[in-house]
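Here the complex is missing one protein chain, while the rest keep their positions.
Coming up: chain A.
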Amino acid sequence: MIDKSVYSIITVGFVIRVLIPLSFPQLTSILDRSVLFSTPISSYRSLNEGLFLLTNELNPYKYGDLIHQPPLLLWFFTLFKRTDDYLIFALIDTLIGIMLIQINNHTSYKKSEKFNSITIGLFYFFNPMSLLTTFSKSTNLINNLILLIMIDCLLLKKFRISIILLTLSAYLSYYSIYLIVPIIIHINKEQGGSTLKNIFKIGSLFSITLSILFYSSYIISDYSFNFLRLNYGTIILFDKITPNMGLWWYFFTEIFEFFNDFYLSIFNIYSFIFVIPITLRFPKDLMFNIWLIIGFTNFSKTYPTISDLTLFYSMLFLFKIYFKKLKFSQLISYLTILIILSLLPIFYFVWMNLNSGNANFFYAIGLVLNLIQIIILTDFLWSKIQIEYYELNNVDMNVKLSQI
């Protein structure tokens, strides 16, 4: 399946991911200080702090209000020496790239409707966004990897493992729980039989796994359920208000305090509201569904980072078939993203360091970034609908459709 040049791409990608942090160890702390790469729930700094506390008999989950990473994740990192972290992250990111190539091979699209493995590999392994995320050692990477393995398992019809992975991902990041809706529908359709029985099966597997995860976290956090509030409470209630590339923080600044509850409910509803309609509209194409949901949650999640964008934009390349009918040129949208991504730190700098700009500058540019993401997403949606129409009605692909 994977030919020689792909292996060499993977190797070079891995070597870059190992060599650069080795030769510039200060890079991590520089990137980790940037709001684009680190948030209270995913930063390497807080991970280190948590590890320090955990190994010094001060359980961060029992006392205090500092660590927002799930207990099992922290425990996972206690298994390694701190100095080897760069290797773990390099490995995780390389695995993400490999999984993308695997998923691309396993999709049901026709060969002519897929990019070849080399394109996917090149795009992921030499994508500055994914490189920088690896160097910043964001713990979001682990979640990205688990999500991709889950998608691959779904494509290979290993449903039990995929449910377990989904639970793990939901445990790590909360937002992945939304994916259970399309997955239940997909598995139900694939396995056949009674719907209720299927739902019950998936539900019980999900809850058993989740209970195991929660129970082990409960033990790690010294017999305290405080971690639920620290991890998921922070994500849902947006407890740690820090500026990031997302849309939330601006609405929770002091002047809008009066509306906090209103915004909180609206944003939380908004992050979920598209899941069911999307699933119902495209019941056949699970991967596209998952991609859409990832896109919408990126747009509406509390603490987005570049790593979320990387997942979204890398998965985009699995859908070559939909590139045909896009309204907006890909070149232009990528260039815009590139410009916006480099303007974001500049605006942050103008606001925070030079004090000559203000929050509006940074938020406005973040808004544009999200807007472009949504434009790309809806553009693919439109393309998908068109192609469905062509296939359903046997229309010649070259005929141009337009909305009435």
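The rule is short, and it goes like this: a residue touches a chain if its C-beta (ideal position, glycine included) is under 8 Å from a C-beta of that chain, and two chains touch if they have at least 3 such contacts; residues count from 1.
To be clear about the criterion, contacts and distances are computed from a predicted model.
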Refer to UniProt and select, among "DDB1- and CUL4-associated factor 13", "Rab escort protein 1", "GPI transamidase component GAA1" or "Centromere protein I", the name of the complex member that is left out.
-> "GPI transamidase component GAA1"
Among A:232, A:252, A:272 or A:361, which residue is in touch with the absent chain?
-> A:361
May I ask which residue of A:347, A:363 or A:380 touches the chain that does not appear here?
-> A:347
Missing-chain contacts on chain A, rising order, are 335, 338-339, 342-343, 346-347, 349-350, 354-358, 361
